[in-house]
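Complex shown without one protein chain; remaining protein chains in place.
As written, the chain order gives the labels A and B, with residue 1 at the start of each chain.
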Amino acid sequence: MSTISIQSVSKCYQNGFEALKNVNTEIHSGSFTVVLGPSGAGKSTLLRLINGLETPTTGAVRIGGEAVEEHKLRHIRSRVAMVFQQFNLVDRLSVVTNVLTGRLAQRSWVGSVLYLFRGEDMAIAQRVLARVGLTDKAWSRADKLSGGQQQRVGIARALAQQPKVILADEPVASLDPVSSEEIMTLLREICDRDGITVVVNLHQVELAKRFADRVIGMNGGRVVFDGPPAELSQQTLRTIYQREGIEDDNSLDLALAYA
Amino acid sequence: MNVHDLNSARPQLPPKPRNPMPVWVAATLAMLWLIVWDLEISFETLAYGVEDMAEYFSRYRQPDFSDLSRYLELMGITLATALWGTVFALLVAFFLAPLAARNFAPNPLAYRIARETLNFMRAMPDLLLALIFVAALGLGPLPGALALGVHTTGFLGKFLAESLERVDKGVCEGVASTGADFPQMVMYAGWPSILREALGYVLYILDRNVRMASVLGLVGAGGIGLALHDTLRLFNYGQSAALILVILATILIIDYASAWLRGRLG
Partner (left out) sequence: MTTVSTWRWPTPNGLPPLPLVGGALALLAGLWLTAPVVEVDFVRLIGSLGKMAAFAGQMFVAPDWQYVPQLLDKMLETIEMTVLGTAIAVVLSLPMGILAARNATPHIVVYRLTRDMLSLMRALPELVWALVFVSAVGLGPLPGVMALAFVTVGFMGKFFAEAIEVVDPKAVEGVRAHGAGWLQVRLFAMLPQALPDFVGTVMYILDHNLRAAAILGLVGAGGIGYDLVMSMRLFQYERLLLIALSIYLVVTLLDRLSDQLRTRIIHGRRA
């Protein structure tokens, strides 16, 4: 089981900014959840808490009953993979090596510091590369690939971890519409076929409507909407995207009209 | 932010900058004059010396290469000393630098200890270290190599740690998010990202160590420096000139070689 439960979590950054305010939610095993919200709503903070890249100020995050804590990070992260907006690949390493970093948590540092991998790990890397359609680019350097291809390497790295959960923080924000479509389809297929829980941060309401099982709307560090995408009416979108202190927001109306 | 907020603030001109330049220049000149006075540098001696200098340097006009094979052998020892010193520095810095980089260090204590160790190694001049190692190990190139190694570990370690601290935060998080531990972080997110910079630093250190190795002989640490010291003492200008030329030629060759290597890597 890999249900993610977020229990009265607040996050106060070092500069005193409160990015999350008492968030409570549960994300079920095998579901595809999209988190929507304006810039600064706390979407990235939420995902980073689940992977342990940030620690909550109060409250706790549990994955399949296990709390995300400092001394268990390696174990937790081996099951919770992350996909980033800027891909965050190691430029100078080959595509295969980048994918193989997904296996690091399973292996002690003894062999891996010499870039030595087991045959099994290599087979896994080849399988996931085939799955994202990049077998022919396996030996290229990561920075020689296009953005869409790099993001597919990012997903392959996540898959190589054989995770229970994949967290994707705006995976398509730097990609063109066609690549975005490919990446979202890939993530959806991973969720359906492998039963991996997928949580995606998005800025595209339209993509959320088409791909998600469930949408969580955030604003100002709070959850302001939670439900299936069918319930995303103009009115709910208004609550999600409204800006503080602005009653008549022309930009908001204009943006939502095209959503 | 609201458009009105921007306009409501009264336009305020920045304060007129004062130009402190003349004061600084005057203070510097005064200080330099004080130093000259305190060091008792007499311009008479200097003028006298400069007048003599032409004559003095003309004594080096005829290099005496009769002992060239010995000079080359000494130069070989010097180069070997520099190589061992550099490899020593590389090995130690390889382990210390990640600990001394804030973003990679496993804990603040390890960070502080590594930083201070590097600072200490850097602060000790290599000739002073060579003197100490010669006292402990006896004469020969080994104490020289050790001295170069210890001193340049401080430099190389600092340079590499600073490079590691500039590694993109996203790349670090990308590898960290897979659950990699400290050695794996260093090998996958750290070194590959700074490879080219690191090679540049190592070449620079090698270059520097060759220069320094050629004077280590002065403190009894073997190599070509000792021979130069002896010939200069005996006022043997021909042989001194030959030795200086051998050192110069070697250093220029290394200069060009490392520039070429850097160009190929860059």
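Just so it is clear, a residue touches a chain if its C-beta (ideal position, glycine included) is under 8 Å from a C-beta of that chain, and two chains touch if they have at least 3 such contacts.
The shown structure was predicted, so the numbers you read here are calculated from the model rather than taken from an experiment.
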Message: Tell me which of A:Gly16, A:Gly65 or A:Gly119 is the one touching the absent chain.
response: A:Gly119
- line: Touch with the missing chain holds, among A:Ser2, A:Asn51, A:Ser78 or A:Thr97, for A:Thr97
Message: For review purposes, identify every residue of chain A that touches the missing chain, sorted by number.
response: 94, 96-97, 100, 111, 115-120, 122, 125, 139
Field: Where the missing chain touches chain B, by residue
entry: 28, 31-32, 35-36, 38-41, 45-46, 48-49, 52-53, 56-57, 76-77, 80-81, 83-84, 87, 119-120, 122-125, 127-128, 131-133, 135-137, 140-142, 145, 211-212, 214-215, 218-219, 225, 228-229, 232, 235, 244, 247-248, 251-252, 255
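FYI, only the chains that are shown with their structure count from here on.
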- request: Would you tell me which residues of chain A are touching chain B in their complex?
  value: 51, 53, 73-78, 81-82, 84, 86-93, 97, 101-102, 104-105, 109, 112-113, 115, 154, 157, 161
Task: Going by the contact rule at the top, pick out the chain B residues touching chain A in the complex.
output: 168, 170-171, 173-184, 186-189, 192-193, 195
